[in-house]
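The complex appears here minus one protein chain, its other protein chains still in place.
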């Protein structure tokens, strides 16, 4: 149970309406009832703030005031909303615990307050920090380092030598540190390269469910601090990804490509190997990137091109049959003109 | 061992040829021998029914009769064929059994006739129905509900609060209920949204191997009854999928999109977030859908367009170099005409 007043204090918001209005839960704009807090960020909601049954609405400072509705004005209403969610539904505190079925090599170091669930395997020479949560059926190879306050979800495989920074989350069924797709022709066969590198994941990262991140062939595959990847992302050997970059679902990044900081790669995009993607670049969905992208550039399409051009191209592609028809008609008409001119002369 | 007569009775077929012909196994048209049943649905087979060595052929009613060959005429010969397969190779009956290595929270309810294999983990507050098969090394979070006669394959992760209807199958290494890709900008960093929703899967669904289905951020990610997904499908937070929809391999569906009933989404297609795909729509392979699709529409291509137009566009794209050449030639010829006209005047 929170009053508008209490929420305003918690998230530094300004109240319009009744400061004593109370809520006990949260919901989306359209599903909310009188005991719910909701939020409305998009301008399209501003004309219909009276259509939600929510008790309190978190809105940006530019939202209109509406009589009879309790509004909380915030610089970042979505962030404020999820702070209230976290307050109302706090995560269960992690209890230090090692399940007896976990198989942990004798020489591993395990920090205080760490929880290791059932059927986990941890290989020789690993260091696991404090308050780490290693969930059921995860397999951790040899000589891995997992820093404080990480969560490694169920059915994850961390191959030998993987390093993960503080407060990072690895979602279920990820593979981190698998051998890259590296072969060398030996007569007719593809001879396997010994992969001696490893994967380094920074602090405060999230690695989405079902990701596969290959180890470096010789050196390191490096994921910077604050990087978030969505589900089913593939990151090949020796890729480097800069801090705070976002990688959306089903993206593939080929070997030895370097991605800058604060980049956004939209869903299903593919990036070829040995490329440089500059800081703050944005790669559109389904894009097929086969060349370098400069900092701050926005590119889309297969092949990739400036996004502004892609928007035009995307409108033209469905009209190609019409354009072809018009070209054919021009050819006929021009031929006619040409022949008539010949007749004239 | 089954006679043509017995099969005819079993699948409600009409016999042409010898009712006493026996088969003991099944095979494909080209591989079958005299003791095999096969089927021929496609019209291209009708002219070569004498080319298979199969003892009996299941055919549609419009197939021709061929002297000396035992044919079974059926309204749905493929369905009939697989009914015989199921009869000849019945699934081993499920024996009620809980492997001693399974770790099941004390307060879970497990129904009659349910089998829980080795190294399974089941969290607090779960309800598992009757005749459910939970296969080895699967991890089930807290407060999940799995209804009667489901099969949950090995190495699956079901996150907290996941609900699965009756007679559904989850194929190996799926992740259901992972946190969505939801962040909000907090200064320079991407702050994580607390995901409090869950995934609801209906009755008689199949979820393909290696799928990832995210929980709702606040509400529900809902998969309707009879939905079948192929392998490596990604379904983001708060997506709704209507009954009997088919989703082929490597499709990605972004957050909060609503898909109707009886939709078909072909392999590798991508659907952006917050869209509506109408009932019975068909989305072609590799399509990049970035806008709503009306009921019964068939769309293809990147960007998506009516399938009929895409068929034309797909023929024109490889001819673009030729069309460009012709355009350049037109420009030259027109320039020549224009200048000759200037000379004339």
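In order of appearance the chains are A and B, and numbering begins at 1 in each one.
In the analysis below, a residue touches a chain if its C-beta (ideal position, glycine included) is under 8 Å from a C-beta of that chain, and two chains touch if they have at least 3 such contacts.
In this text the structure is predicted, and so the values were computed from the model without any measurement.
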Subject >> Option touching the unshown chain, where B:196, B:221, B:244 or B:290 are the choices >> reply: B:244
Original post:
Thinking of the whole complex, not just what is shown, which of A:3, A:35, A:121 or A:258 touches the missing chain?
Top reply: A:121
**OP:** Decide which residue listed in B:16, B:171 or B:215 touches the omitted chain of the complex.
**Re:** B:171
Original post:
For chain B, which residues touch the unseen chain?
Top reply: 26-28, 31, 76, 78-79, 82, 85-86, 89, 91, 99, 101, 117-119, 135-137, 153-155, 169, 171-173, 204, 206, 208-210, 226, 228, 230-232, 244, 246, 248-250, 262, 267-268, 285-286, 302, 314, 317-318, 320-321, 324, 327, 330-331, 334, 337-338, 341
Original post:
Can you list where chain A touches the absent chain?
Top reply: 101, 103, 119, 121, 137, 139, 155-157, 159, 173-175, 178-179, 181, 183-186, 188-194, 196, 210, 212, 214, 218-219, 232, 234, 236, 250, 252, 254, 270, 272, 288, 290, 301-303, 305, 309-310, 312-313, 316-317, 323, 326-327, 330, 333-334, 337, 340
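By our rule, only the chains that are shown with their structure count from here on.
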Original post:
What is the distance in Å between the mean C-alpha positions of chain A and chain B?
Top reply: 26
